[in-house]
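Removed: one protein chain of the complex. Kept in place: all other protein chains.
Going in written order, the chains are labelled A and B, and every chain counts its residues from 1.
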Amino acid sequence: MSNLSIILKKEFIQISRDPAILRLIFLMPIIQLLILPFAADYEIKNINIAIVDQDHSDYSRELIGKFQHSNYFRLTGYETSYKNALKLIEADKADIIVEIPNNFEKTLVREDEATISLVANAVNGTKGNLGAFYAQRIVQEFNSKIRSEWIQFPRVNPIPLINVEYINRYNKRSDYQTFMVPGILAVLITMIGSFLTALNIVKEKEIGTIEQLNVSPIKKWEFILGKLIPFWVLGMIILTIGLVISYIVHGITPGSNLWILYVFTAFYLLAILGIGLLISNFSQTQQQAMMVSFFFTLIFILMSGLYTPVESMPFWAQKVAWMNPVTYLVDVMRMVLLKGAQFADVLGHLKIITLAGVALNVLAIWSYSKRN
Amino acid sequence: MKPSEQSIVTKNLTKKYGTFTAVDAISFDVRKGEIFGFLGANGAGKTTAMRMLTGLSKPSSGEATVAGFDVYRDAENIKKHIGYMSQKFSLYQDLKVKENIAFYGGIYGLRREALQAASDQLIHRLGLQGEVKTMVKDLPLGWKQKLAFSISIIHQPSIVFLDEPTGGVDPVTRRQFWNMIYEAADRGITIFVTTHYMDEAEYCNRVAIMVDGKIEALGQPSELKVRFETDTMDDVFYQLARKAKRGD
Partner (left out) sequence: MQQLIAFIKKEIYHIARDRKTLLVLIGMPIVQIALFGFALSNEVKNTKLYVIDQNKDEMSVRFIEEVQASQYFDVVGYGEDVGDVDRILRSGVSQISLVVPPSFSSDLRHVNQANLQLITDAINPNVAATINAYITAISRDFRNTEMGDLKLPYTINVETRMMYNPQLKGEFAFVPGVIAMILMIICVLMTSVSIVKEKELGNMEMLLVSPTSPAIVIISKAIPYFVLSLLIISIILLMSTTILQVPIRGNIFLLYGVSSIFIITSLTLGLLISTLTNSQEIAMLISLMGMLLPTIMFGGFMFPIESMPKALQIMSNIIPAKWFYYAINDIMIKGLGWSSVYREVLILLGFTLLYMGISLKKYEIRLS
């Protein structure tokens, strides 16, 4: 047996005996992939709406009915004054107030024009914006209906019209979970790879066994490989578990080019393990290693395009985002799982991540000194 | 004396950290099969000296050879010929007795049959037959310590370095531990041991006492007691340590 296989054997035995790690390996993907996609649902629905109807006309009642029947809104208040409705917003019981003024119906018919006021709680900007947008759409639909009742349209449109036909690819049901799942899986693999590697090596430092190994004839590269390979294998296992969960729970079918994902992840893990190794080299205690990993992981995740699109960042931040390995995995996961990308489509990413992996590991091995 | 009879030779071995001289030009020889005690107060430089000899730390200046290999050029070769047991307990708590033996035996290059034989012999000698499948964390401290020592010499090194091996162990176990050290020395293994316990100093063939990074006294315990006109090593040590300027 070579030194490497001896170290590997020891690492695998230790991992298989550590209940914390085992729990982490099986529970993390399950919790994160089962609960997080439901929680991380930015799809705006169930918007609470309060209506102030001062008109009490047929039109106002009809419009309110439209809101009630929409999938987006939930009528949570029917108030007589704006002041009362505002209280509902303050208590977070309403997100949007729709105020139909006195004489709304009369004004509309006599003056060809009437105004409804709409107030949205925009503390959460996306929600306020989209909520208002949906509400406006309902009013517009209602408007067209009224118009068509009053005017008999000739055969050709009286007003010029540009129709836009939308074809949404890759996520036909416009399902937010479908969008989130591959990204979450990418983060999961990253966290397992960096956290566990860093903690594992620092633990040997804390216990003192690392010194025992340092006076032995084990070579630097043997020790480091012995540490990296088990976590590389763990990462691949997590990928597999994650894919199975995404298929069963979220119905994401990987398709025939799944091997691309495995190849890419295999190289990606090298880079991530290198980061874990680097962190462990600069930490003395597990607490430190964890704080430092947590710090970087959080920045990596925020900058990865998982929650906010990379394209929306200013130019400099996009540059930073494309220096972040997580960005690449998130992108490749989405490309392969959702868009059915071919190998040629991810080749560019693969080259960069491999280069990064080599650089990070060289740096890590160089900074891991057997002598100090 | 022929050089081949010497396990460790140092000459003006020095280690500096910035302006602080942790080990200040120490020179000594350790003969083959000798039990060599290395004494000193905390911070006297014992551990730093030992780290240089085991290849964990590069000397700033001076010369040293261990088992015939130079500490500058041949650190990796030294590692193949020494054993080491640190003051921090260094077996894996979450591995079984047998697994620890296999691991450490393995990294020192023992191949299957040799490892099996050495392992059986070790377990037999320690009387651990019933505990082969016990996790190391479940063993009493005394047994752990004896096991750690046995494992540190499983590959028949020519020298073994023991860094305060008996800290926190009861007197009976300490006695047994020293018996094991004698046995190892009888088999020709050179023992280099640092300790706080002055009664243990009496068990050594020769001792060196370090004060503030320098070796202040070197010789057989009986010799030193005569030179310092006292009956105990405790007193010898006390007389020297009093002069120390650096503390813990």
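Going forward, a residue touches a chain if its C-beta (ideal position, glycine included) is under 8 Å from a C-beta of that chain, and two chains touch if they have at least 3 such contacts.
A quick note: this is a predicted structure, and the numbers were derived from the prediction, not measured.
A.B. asks: Using the whole complex, pick out the displayed chains that touch the missing one.
C.D. replies: Its contacts among the visible chains are A.
A.B. asks: Which of these, A:V244, A:L298 or A:V362, touches the one chain of the complex that we don't see?
C.D. replies: A:L298
A.B. asks: Considering the complete complex, identify which of A:I13, A:I64 or A:V139 is in touch with the unshown chain.
C.D. replies: Looking across A:I13, A:I64 or A:V139, the contact with the absent chain belongs to A:V139.
A.B. asks: Given the full complex, what residues of chain A touch the hidden partner chain?
C.D. replies: So the residues of chain A touching the missing chain come out as 20, 23-24, 27-28, 31, 35-36, 38-48, 89-92, 95, 108-109, 112-130, 132-133, 135-136, 139-140, 142-143, 146-147, 150-151, 156-172, 174-176, 178-179, 199, 282-283, 285-288, 290-292, 294-295, 298-299, 302-303, 307-309, 311-314, 317, 320-321, 331, 334-335, 338-342, 344-345.
In this text, only the chains that are shown with their structure count from here on.
A.B. asks: Using the touch definition from the top, list the residues of chain A that touch chain B in their complex.
C.D. replies: Touch residues, chain A against chain B: 1, 3, 6-7, 9-10, 13-14, 17-18, 207-209, 211-219, 370-372.
A.B. asks: In the complex of these two chains, what residues of chain B are touching chain A?
C.D. replies: On the chain B side, the touching residues are 54-58, 75-76, 79-80, 82, 84-86, 88-95, 99, 102-104, 106-109, 111-112, 161.
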